[in-house]
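With one protein chain removed, the remaining protein chains of the complex are shown where they sit.
By letter and in written order, the chains are A and B; residue numbering begins at 1 in each of them.
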Amino acid sequence: MEARALRMRPGTWLVWALVVFFMVNVLGVIGSVVLDSFGRTWFNGWAPQGYTSSNYSQAWDEFDLGQVMTVTFQVTLLVVAISLALGVPASYALARRDFPGKRLVMLLFVLPILVPPIAYGIPLATMLYKVHLAGSFTGVVAANLVPSVPFVVYTMTPFIEQIDPRLEQAARMCGAPTRSVLGRIIAPLLLPGMLAAGILVLVRTFGMFELTFLTAGPTSQTLVVSLFSAATSAGIRSSQNIDAMAVIYTGSMLVLLVIALRFVNPTQLVARSRD
Amino acid sequence: MTDIADSPAAALDAQRFSELRLNGISRAYGAHTALHPLDLTIRGGEFIALLGPSGCGKTTALNSIAGLLPLTAGSIELDGRRIDTLPPEKRGFGMVFQNYALFPHLTVRRNVAFGLRMRKVPKAELERRVHAVLELVRLTEHAHKLPGQLSGGQQQRVAIARAIVLEPPLVLMDEPLSNLDAALRLDMRAEIRRIHQEFGLTTLYVTHDQEEALSLADRLVVLNAGHVAQVGTPAELYESPRSAYVAAFMGYRNILTLTATRVGTDVATVVGEGVKLVGTVAGPVTEDADVQVAIRPEDLKIAAEGAEAAFEAVAEVVEYHGREFQVDALTRSGKRVHLRTPERVAPGDQLALTVDPRRALVFPMEGEPT
Partner (left out) sequence: MTAATITQAPKLALRHRLAERGIDRTLLLILPGVIAIAALFCYPFIYGLGLSFQPAKGGVLGAYSAFFSDSFSEGTIWKTFSLAIPSALINVGLSVPISYRMRGDFRGKRLLLTLLVVPITLGTVLTAEGILEYFGPVGWFNLTLQKLGLVGAGHPVNLINDYWGVLFSLIISGFPFAFLLTHSYLSGIHPALEKAAATLGAGWWQRFRHVTFPLLLPGLLTTFCLTFVLGFSVFPSAIMVGDPDGKTHVISIEAYEQALQNFNYPQGCADAMIMTALMLLVIGLVMGIRALRFKGERIFYTGSTGGKG
């Protein structure tokens, strides 16, 4: 088998050609945005007519990016904190107990991951309007909790299942009360999993578009929503400023990705619940 | 049982080769050599066991012969024809994997029939052969089941059936019994032996269990860190191991490191740390050099009253084995020895031990093979 792998067959060439073609185009897509953000004007040709970094400062002022970034990080970190607080205890109970109705609870937690955000976002936005929470910071956080809490549950439950329950039993046999068992034995073991789950929620919420778009108001937009609004509003906004904003978004996201990949592997960023 | 004229064995003589030659086959990963050049000639119908601890290269050798790993040096010839350049699907060898590797989505019948289907054997003959083999391994009433519905021993038998239904010139077995519990292992061992006797298929069998190897094989190849330590029949390896390593594998549980004070052509006197005994020279031993002395537990005896003792030891653990006791004892210098004796011994007893010179083998010290 290995011998065959050393000789590249036409099938292998084709596969690698496809992958490279894909990568080249993705790089082109991202690269165009980056280059344009540094360009003076770019009407035709392979490169802009000149380079400047003024687009960034213009974008910062024009789109009030300081406020947007603050809101984005506030929303994201709050969603991470709350979803961990709600999700980790739930996943502990699900990992350790088998009870009638457990499948129903698991189904309840899987639906927000499987159902696309637009489908439940519209009724959710409708309801938030009725309770006057639409357009508010609270509404945005609440909406983003919907996919995040189940995500934490589905990441943490198998993680906790892997921790031997006999550790807790041994602690009890040594006389530890429940809060000590939870605080001194379980919590330290959970930290790596919580870190991974938290980072995954961070990355996903930062890039989550539909939910925030449907529930945010002018002062509670996250960066990606602002980007969309800017790109689609009619007006004489120069596209270079929009691209500068896009680069700021990409840069932040890549930084988060690099941090995330130190703790999780690439597949976890993407995998949703299967089967 | 099936008609003799119909039996696979009758068709086999046409399949059997006269010899399979391994010429210096070797496999290296960069700086690390998993298998040093191995030379071996396997005659048709033989049952050869590759024996050694994990990491000794036996599985590497097996996979290389199967074609699943390429050789980095050497060649394999089947009756003069080079086969090491062929991919595994062209070699026509049957293989039984350690974890069986049964196709989980196919029934037992289809698993066994798989190889025949790949060869486009006509349907009538295919069904006949599959049926015969399933009867041979006594799985006929399970033929329609999926592997997930079978027990470990049954899965094992399906794996064997799948390999032999093709009547291959060579059957490769990679520790097939290691995943079974002890009682089942003995049953399956008898099964493998029965199949080999009935069909006479040339078999190359990898294992780390010396008892298995001794009971099944016509010849054994003992491997140590990629090198061949010794090749021979079970009797040869049992009676005349050529090194302390092989001796340890063959049940010489006591390997004592001592110094040779007097070396003759046949016998040598060895002393060290309160031990003095005479043993048989079994390798190139020089005077005043460190040696390793191998003694079987059953050959280490308690000295009779008044007789001279080779050394003294204190019994530590005594296990009752019905007709005899298995004793772990510590010499004065802290060396652990094992012996079997019909005499009643209790922990803490002071024992005077002796051994027949013909039963103590003296080997030169073995350096670590590279």
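By definition in this document, a contact is a pair of C-beta atoms (placed from the backbone, for glycine too) under 8 Å apart; a residue touches a chain by one contact, two chains touch by 3 or more.
A quick note: this is a predicted structure, and the numbers were derived from the prediction, not measured.
Considering the complete assembly, chain A touches the hidden chain via residues 1, 4, 11-12, 14-16, 18-19, 22-23, 25-26, 28-33, 36, 43-46, 85-87, 89-90, 92-94, 96-100, 102, 105, 108-109, 111-112, 114-120, 122-127, 129, 142-143, 145-146, 149-150, 153, 203, 207, 209-210, 213-214, 224, 227-228, 231-232, 242-243, 246, 249-250, 253-254, 257, 261, 265-267, 269-272, 274-275. In the full complex, chain B contacts the hidden chain through residues 66-68, 87-95, 97, 99-105, 114-115, 118-119, 146-148, 150, 155, 162-163, 166, 172.
Just so it is clear, only the chains that are shown with their structure count from here on.
Spacing of chain A relative to chain B, judged by their CA centroids, is 55 angstrom.
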